[in-house]
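A single protein chain has been removed from this complex, and every other one stays in its place.
Chain IDs A, B and C follow the sequence of writing; residue 1 opens each chain.
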Amino acid sequence: MRNQTATQLLFEMSRPGRGTIVFPESDVPDATSLPAIDSAFLSVAPLPLPEIAEPDVVRHFVNLSTLNMSVDSHFYPLGSCTMKYNPKRHERLARLPQAATSHPYQPEDQIQGLLSILFEMQNMLAEISGLPGVSLHPAAGAQGEFTALLTAAAYFKDRGENRTRVLFPASAHGTNPASAALAGFECVQLAASRNGFVDLDELKAQLDERTAVFMVTNPNTLGLFERDIAKVADMLHKVGGLVYIDGANMNAILGKTRPGDFGGDMMHYNVHKTFTGPHGAGGPGSGPIAVRDFLAPFLPAPIVAHDAVKNWYSLSTPAKSIGQVRTFFGNVGILLRGYFYIRTLGGKGLREASENAVLNANYLLSQVKDFLEVPHGDRCMHEFVASARKIKEQTGVTTMDIAKRLLDYGFHAPTVYFPLVVEEALMMEPTETESLETLDAFATALRAICSEPADLVKGAPHTTAVCRPDEVNAARKPVLCWSAPNC
Amino acid sequence: MRNQTATQLLFEMSRPGRGTIVFPESDVPDATSLPAIDSAFLSVAPLPLPEIAEPDVVRHFVNLSTLNMSVDSHFYPLGSCTMKYNPKRHERLARLPQAATSHPYQPEDQIQGLLSILFEMQNMLAEISGLPGVSLHPAAGAQGEFTALLTAAAYFKDRGENRTRVLFPASAHGTNPASAALAGFECVQLAASRNGFVDLDELKAQLDERTAVFMVTNPNTLGLFERDIAKVADMLHKVGGLVYIDGANMNAILGKTRPGDFGGDMMHYNVHKTFTGPHGAGGPGSGPIAVRDFLAPFLPAPIVAHDAVKNWYSLSTPAKSIGQVRTFFGNVGILLRGYFYIRTLGGKGLREASENAVLNANYLLSQVKDFLEVPHGDRCMHEFVASARKIKEQTGVTTMDIAKRLLDYGFHAPTVYFPLVVEEALMMEPTETESLETLDAFATALRAICSEPADLVKGAPHTTAVCRPDEVNAARKPVLCWSAPNC
Amino acid sequence: MKPGILKMPGFCSLLPNHWSPVIYIGHFPMPYLFDTPEQRRKMFEAIGIQSIDELFAQIPKELQLTRELTLPQPVSELTLQQEMEQRLGQGGTSLKTCFLGGGVYDHFIPAVVDEMTARGEFYTAYTPYQAEASQGTLQAFYEYQTLITQLTGMDVSNASLYEGGTAVSEAVFMAMRINGRHQKVVFAATLHPEYRRVLVTYFARLGTELVELPHTNGVIDPAKCRAVIDSETTAIVIQQPNFFGCLEDVAALTEIAHEAGALSILAFDAVSPGLLKKPADYNVDIAVAEGQPLGTPLQYGGPLLGIFTCRTEYMRKMPGRLIGKTTDRKGKDCFALNLQAREQHIRRDKATSNICTNQGLLALRTTVFLATVGPLGLKQMATLSHQKARYAADLLTKIPGVSLKFNQPFFREFVLQTPLPSADVLPALAVRGINVGPDLARFEISNVKDWQNCFLVALTEKRTRSEIEHLAKALTEVLKS
Partner (left out) sequence: MKPGILKMPGFCSLLPNHWSPVIYIGHFPMPYLFDTPEQRRKMFEAIGIQSIDELFAQIPKELQLTRELTLPQPVSELTLQQEMEQRLGQGGTSLKTCFLGGGVYDHFIPAVVDEMTARGEFYTAYTPYQAEASQGTLQAFYEYQTLITQLTGMDVSNASLYEGGTAVSEAVFMAMRINGRHQKVVFAATLHPEYRRVLVTYFARLGTELVELPHTNGVIDPAKCRAVIDSETTAIVIQQPNFFGCLEDVAALTEIAHEAGALSILAFDAVSPGLLKKPADYNVDIAVAEGQPLGTPLQYGGPLLGIFTCRTEYMRKMPGRLIGKTTDRKGKDCFALNLQAREQHIRRDKATSNICTNQGLLALRTTVFLATVGPLGLKQMATLSHQKARYAADLLTKIPGVSLKFNQPFFREFVLQTPLPSADVLPALAVRGINVGPDLARFEISNVKDWQNCFLVALTEKRTRSEIEHLAKALTEVLKS
């Protein structure tokens, strides 16, 4: 039933002279009194964009979409990504005119509704994190990290300190070191781990007056809560450093514990994960940060302020702000969806969401641990990391093979080969918005795969449109865009 | 990649205690001063509706949708149905508040915009048909037929005539006789045809003072323009009868000729076909009728009238109206889409649409006629009827087999076994919104199928989720709804 | 449509050279067409023609239209959008607080319903004739039929009729097929006046006698019914809650009908089974409803959804499409149209109805709606609507001179009588941002005094306490001035 022609490339579908009328003819006379643009600035050749009739545009994208797995269509237990249900009510609400079409330079008196909501969102994120200073500005988690590190740098500079090093465990997400480097810090990775936790001794050995920030994901990327996190924070604070909590895993602890309560000084949220963004096939996200009071004056601009007397919302710049890290206010479209989510669940609902996320993960763990090694024990937070190391030794079937074979069963694969500290890692995060039935079906499939003939699994996927793109050759001679056959 | 669990029946997915909060708690106190409803009227048991969490509702319907072919995803050359592209702009415009949410009892001063558009639509349909009296009231083509016949009946009654018979050719669509019967007429089917056209001699023989209406589709259901239609009309008018044009095939003749110009006294439009409804997997449609001036006083109520002096639009009832055939004004949501379509194309565009519909059909005919019999010649209007009679004789492969096999190639099947006057009929209507490439790909597939091994074709479809439902047994012991396994 | 950018004098000077006017003038592509001139040539050749006109030579020359249709000039998507935002962008129920009733209501529609039914695979498909290419639609409609039987308690539901009013008339036709009586139909005076109008249009011409059962204080008195119904009566048509919002003794009326060998046809409020008895509890034979409250936007009254259900024994006499479960060649469960032999495309003039295109997409909306709100949600809808109606009635009847027209319990709407003509009251309320109604003067309803001072007030779960209180305040004001 596949429509083959509709998934040709747009460029192959193009025929000169086709197309759709979208715009009207001009209704204004030419302003002949004004000088014309010099021809040196004018286009020298027609743009080679494809010409496609609207009906074919539609058929193309409708058919393309069906080549995707997605939360709307499939269980998608991608660890570290919190692929929870994206409520349809959010999409409708985000289309309301003031939300969808406000111009960033529109006067404040025309957008009081929107600003009031963003103000509430700041407060809600402060409450959830236990960190009072919030900036909604960063575009995604990675930019949140970067922004928070700049904030920390400004704080240290303001105190006349020259702290140059950012530390993180080996299990850290790649954005942690990348953001630290971008912010001009020296990166120090802690090699060791104590059963998946930060090794306090190694940490201690690395701490000194050069230490600026220790970045740690909590729950960490193994799905474990860093039980010594308070001690870690003490150690950092003793040497004058700060603790950065990578909040990618906040979905495990909403209303159960707060970064500000367990020693974090700064954190980012991934609104597209924890507060169900959605993910958009790779974005957009939103990465607000929350910081302790003494860091708040350094937060990026703008912040929404509220004059309670006049009941007036306006943009403001913190006293010692690091400035802007992007154009305009922030990823408002995603922040609003996060706001709708928090409003829908309330405090109790957020806690229940986390409880169920953790319950689902532990249940799934209980169902797979007898046929799949789970190196870090049989308790986890919202996700856990299994390992196909033994299977690989025995049969040659790798984590990648298992991941691909799951697609044949109608399930998206878990995150594979991350975190780097676990061999043949399979990182599973079911989220709270999946049913017991789905978890059981998934576990059953996984169990079946683990005892299927190695050839079958290594040949997977068998039911998808394509099977195992050759990435090695692709990287050698990259083809990154279509070009007309004759040139 | 199929998600199997998501396409379980809703009822199988249900678990007691699941569900979604849609509504808030009550914000009003109980009006204790009013008597309560007697318990005799109150529900005696909880409704057995399924309880499903919202995320699973979404996954269910998203996955179900992918088991359909549709215009948005596939070429859908279903004859007589005009499966043309459904413009996305219509969907957006139909959501505008006055269009989507006006209550039928809302005062006229609040819906002047909507009424003015419906008024224009009446005028546009009058112009396109050449018949000045228009009612937008009927819910679909079949109801249009019924309504027009009642209108004719009222007209005859008003003239003191007792005309009891409605005539139609054997190639007529099933709704024609069904509507005539519903309206209380005696049905007379003309058996013969002259190469697909109405046989004037037979018609003549049937005409007398009992004749009320002759219903004819033009272009007819063989895709031919009834070339003697003017003569036919003359014959009818001579005996005091009326000519009803079934407008299902209007897509062939927009701006090229008009029912009012070729002798029709009444007609219906299928807005969901000609003016790209859309079809909605079986509706809703809209079946406005257009009639000659002398029939206009009998049209159903309400009609939109315009007071040009006050520039005021209001609902009105024609002088001798037959009354209402349904609740409220009409299928406004579909009428609006038709209006948007006509506005987008204008007079020239509608003509070009018909020209291209006819061009595409003739091109497709030219591409299939060498391997598939086309009994009524190698010229057609917007559709043509091929026959697999010879193939069936030679190989046993039937029209149904070919239709099913087309699905494997990623094409929806043509209309099959209609009209009844062609053996093993395959009725193909490509519409104007398909490209040459698509027509070529379809013809190539059809050609391939016609020379495939009979077993392969008779076993088709091979790539769909199911293959040849058993309709015979199903009709013997119908299972028309799910029931809980234990009762 | 010609490219305006090239028509403006003096503007050509601004265009880069390569944009030579010839490319676009006279060949501005129509929005949904494909053929390029070159492709056209190829097609002409394959067909063996020189021009499009040759194809239209099938139409006798003297019948051909020699001018262009007189229609508004074509418009671009942008222009149409801007114009329609002007003309349709304001208004609808959101313009004023909506207390309008009379068969369709301003209920809430969860976003899930809109999003799922906006999938092209659903709304751009045709009637599911090719089962293998339509399993999505077929399963959804099978689910719809099941949900409607769960809602009504009836045995069988079809896959939709046009709307509530035609469903009533189709039910009467079906009753005639069942008991062979064509002479007489008895209907309650409390039936929706538009349903009644449709009945008249459908049956007047056929010589069927339509007998109105008068009401007493807003409801039908079963005792009076007994006097009217006889052995020639096909069926009795009742509405629950009735057009006035009051509750009928459907069980008693049904029993009387059955005693006379007539069928009992019930038009019910689709939301009511959330709180009230369902049709099957009254032992009726055919139950129909306007399905709009269950997920369909008002759209000025159309398209709507005709719900149609009956007892198993009458299944083969039903109008409209039916989806059945069956198995495929490999024994796999699947779905297909069933009992098609009843339908017009097979049975033609002997068909059980002339309906072809039905209300598929609205049936899908209702399927998604019921799956989303579930039994708890439907109960909430019904209970909230009822509770708010009670609160509104209580507040409004405290206004001097204002009373309930009928001293009866009601479900979610009620007839209010005021000292002034509704023709004055309703516009005055509209000025205050409130729509109530319909004004009952617009209908031909017999046996009611002071009709011109009466109107309906309907409540749904959407109306808030402050809106209700605002209505009471506004009405007080209006009646004072």
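As a convention for this text, contacts are C-beta pairs under 8 Å (C-beta built on N, C-alpha and C of every residue); 3 or more make two chains touch, one makes a residue touch a chain.
A quick note: this is a predicted structure, and the numbers were derived from the prediction, not measured.
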Residue among B:Q8, B:S26 or B:Q206 that touches the chain left out of view: B:S26
Hidden partner chain, touching residue among A:P35, A:G160 or A:P485: A:P35
Footprint left on chain B by the chain that the document does not show: 1, 15-30, 32, 36-37, 39, 42-46, 53-56, 58, 62, 87-93
In chain C, positions touching the absent partner: 3, 5, 8, 11, 14-16, 19, 24, 29, 77-78, 81-82, 85, 94, 108, 110-111, 115, 118-120, 275, 376, 379-380, 383-384, 386-387, 461-462, 464
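FYI, only the chains that are shown with their structure count from here on.
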Centre distance in Å when chain A and chain C are each reduced to the mean of their C-alpha atoms: 44
Gap in Å, rounded to a whole number, between the CA centres of chain C and chain B: 17
Intercentroid distance (Cα basis), chain B paired with chain A, Å: 47
Multi-chain contact residues (two or more partners), chain B: 54, 58, 62, 66, 69, 72-74, 85, 87, 407, 433-435, 461, 464
Residues of chain C whose C-beta touches two or more other chains: 1, 30-34, 39, 74-75, 77, 110, 112, 115-116, 120-121, 133
